[in-house]
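Heads up, one of the protein chains got dropped from this complex, but the rest are sitting where they should.
Chain naming follows the written order as A, B and C, and within any one chain the residues start at number 1.
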C-alpha cells in the first residue's frame, strides 16, 4: 500500500528550547520509506534518533533563537499488512510470551490496567476467544465513549475515560489498551498517519497481541484499518507524543495529510462482529 | 563489595498459574555474580528471561498443580560503585541526552511527573545545581512523608503520596522519580537487596541522571547507599515488581537477607547536605 | 413495626478526646422511640445534640482520661412505612422541588454526581419512569459491584466504586446516590439498624425523591426494605458517620443487633423488576 503523508508543524519559540518530534514514518521490514524530506524554516540542525528499540524515530531540534519555526515532513511510504482469520488461532498463554512482549502487560501512565481489572473481568471475562474479547472491548468503547474534540487533555488517562465517557482517539486507544492488559492480553499504543481520517490529523489506535501477532484495533471506527502508516508503537502516549517540548514553546499550527497513492483501488477494511479477520502491520 | 544475598518466597498455588519473579542479582560489567542458586520445592522448571534491555532478569515458573511452592534464591555478588564529586560536574542539557535516556523523562504509571510539574518548579526550581536539586527532593520527601508500613498498596502512585505523605520505600522512590522528571532530570527506579535494612526486605530507591551518570538517591535514609545489590532498574515498580502473578496464587511468606562479606570493613555512605559526592552503580 | 435495636461500641482512649456518636434511633412523626437507654462505662457525661435539621441525633462524649470506654445503646422503636405503587405516580420536575430538597441534587464528598453525568445518562437515560430508573441503577450496582468486606475505606467514593466494582453497603449507597443526582433525581444517604442483616452491623442504603416521596432503595439486596430503623438521613456518609473521633482513639469492638418484636409475623419486602411498589419511611 503506497501512501503519501505530510505533516506541517509551526512553533512559536519564546526562548532557546529543545523539541523532540515524533512524526517520521517508521522504517520496518514491512514498511519502506521510498522517499522522505524534512525541511525547517529557518534552517536548524536536526538530529535523528533511533529510539525505543527501533519502535520510534525521533527528530531532535535545538533552537537557539526565539521566533517562528516551520517544520515540514513529507514521505512516500510503501507498507504491508496481513489479514489473518483469528477464529481458529490458538491463543498463547502468558507462559509462552517472549520477554519483549511482557512490558505490554504492565500498567503505564495512561493505561492503569491494575485499576480496571475487576471492571474488565466483569464486562468481558466471559468471552472465550481473545479476538472476540478485544473486539468486544472496542465495541463497548465505541458505544459508551463519545468522540468529543477538546473534552480531554494531556493528563487524561484510561481511568478517567472509563467514567467520563468522552475523549479523542488517544483516549479511546488508552482505554482499549488498559482493558486488554487487565485481561492479560498484551497491548500497545499505535500512532500514525491515517487515510480517510476526517478532519485530517495524526491518529492513535492500538495493537493487541493475539496468537503471536500484534493485531490492530481501533475503537473510534473513524478510519479503515488498512489505511495506516506507522509512526511508532509504544506503551502509551507518554512514549510517543508527536512533540516533546523542553522550553518556552507554543504550537501555533498543525496540518497533516495522508493520501493513498497505490495503483490498485483502495478497499477499506473495518472489523465487524462475527468476522475474525485481524489486520497486522509487521 | 562482596555481598551474600538470599530471598525465600513461599506461594500458595490454588490453580495452575504463571509467576514471573524478579529477584536475581543483575549481571553487569560492574556487578559480578560469583555464585548463585535458585531452588524450588517441589521442583518446577524455571525459565530465565533477560528482559528490559538487560536491565532485568526474570525467572518464569509455570505451576501445573495446586499446592505450596517454596522458592529460594541465594547469590554471592561482587559489585562496584563509584563516588564522584558532583559540585563541579557540568550538567547536561536535554539536547545532549542519548536516546536510551529519554524514556526516563516520560511520566509512567506510578510517577505522573506531568501532574507534578508546577509543584516541582515551585518547590525546587530555584536550586541551581542538579545534584543539590535532587538532594533537596529527597530531603523534602524524608521530612514530609512518613515511612509507614501498610499505609499504601500496589495502586499507590507519586500523585497520591505527595498529598497523603505516608508510604514505604517504593512510594518514596516513585515520588523522587516523579519530581526529578518534572524538572527535566531523567530518573529511574532501582530495586535491590540492601545491607543493614531493618527489618530485612527487598528495597527500592532511585537513580537520577546527572552529568552523564546515573546517581543513586534514597529518600528513606534507611540504608547506606553503598550497601546495595542491584536487581533491576526500570521506569517504576510496574516494570520491576518482585513477583508478577498470573493466576490464583497467594504469597504466604517472604524472607530476605543481605550480608556484607567483604574483607575490608564496611564504611557506610550517606549523603549529607553540602557534600556533593554521588554514588553510582555502573 | 416494632424493633429492638442495640449497639455496643468499645473505644480505646489514648488521650483526652471528643467522640460524636451517631447511633440513636431518629425520632420522627412516624418513628417512635418507646424506650431507649445509653450506658457508658466508666460513666462519662453525654450531651445529646439535635443536628442537621432534625435529620440526625448526635451524642457527644468528652473523655478526660485514657482507658477503655464501653458504650451501649438500646432502644425499642415503633416505626411506620408506606408502600406506594409508583407506576402511575407523576414525576415532579426540578422546578417544583421544595428548597429543602435541592441540596440533595448537589454533588457531595462521596457522591460526585458531576463526574458521573455522562455515564449515568448513557446507561440509564433511556428509561422513562423515575422509579424504574432508580431500580435499574440499584440493579446495575448489584450486578457490577461485588460486596467485599474490607475492600474499601473511609476515603472511598462513588467515583472510585464505579470503576473498582467492589465495596460495602456504604459504597453501594454512595454510588446509587451519585447516579440518581446525575440524572436530576434528588437522593440522600440513609443509615440505620437493619433486621436480618447478616452478619449484624449498622447498615447504609439510600432514598430517592420520587413523586414527592423519599423512596427507599438498597443496591446490596442484603435486607428486606421494611426491616429498617432510621438513625439518620444525610447527603452522604460524611454527615452520618457512626462515630466522629477527635483525638487519639481506637475502636476496639462493635456489636450491633436488630430484632423484630412486632406481634404480626414479619413479611419481608424486596423490590423486583416490573413491580413499582416503593417503600417510604416518613
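We take it that contacts are C-beta pairs under 8 Å (C-beta built on N, C-alpha and C of every residue); 3 or more make two chains touch, one makes a residue touch a chain.
If you're wondering where the values come from, they're calculated on a predicted model, not measured in any experiment.
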Report summary line: Of the chains on display, those the missing one touches are B, C
Report summary line: Among C:6, C:129, C:151 or C:184, contact with the omitted chain is made only by C:184
Report summary line: By the document's definition of touch, the residue of B:40, B:66 or B:119 touching the omitted chain is B:119
Report summary line: Of B:95, B:164, B:196 or B:257, the residue touching the omitted chain is B:164
Query raised in the report: In the full complex, which residues of subunit C touch the absent chain?
Result: 18, 20, 49-53, 58, 60, 62, 93-95, 99-100, 102-103, 105-109, 112, 114-115, 154-155, 184, 238-239, 244, 246
Report summary line: Logged for subunit B, residues touching the omitted partner chain are 115-116, 118-119, 122, 144, 146, 159, 162-166
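Just so we're on the same page, only the chains that are shown with their structure count from here on.
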Report task. Counting only chain pairs that touch, give me the topology of the graph as line, ring, star, complete or other. Result -> line
Query raised in the report: For the two copies subunit B and subunit C, what is the rotation angle that overlays their Cα atoms, in steps of 5 degrees?
Result: 180
Requested in this report: Could you check if the interface between copies subunit A and subunit C is built from the same residues on both sides, meaning over half shared, or from different ones?
Outcome: same
Query raised in the report: In whole angstrom, what separates the CA-based centres of subunit A and subunit B?
Result: 30
Requested in this report: Averaged over CA atoms, how far is the centre of subunit A from the centre of subunit C? Could you give it in whole Å?
Outcome: 46
**Report entry** Interface hub residues of subunit A, defined as touching at least two other chains
**Finding:** 115
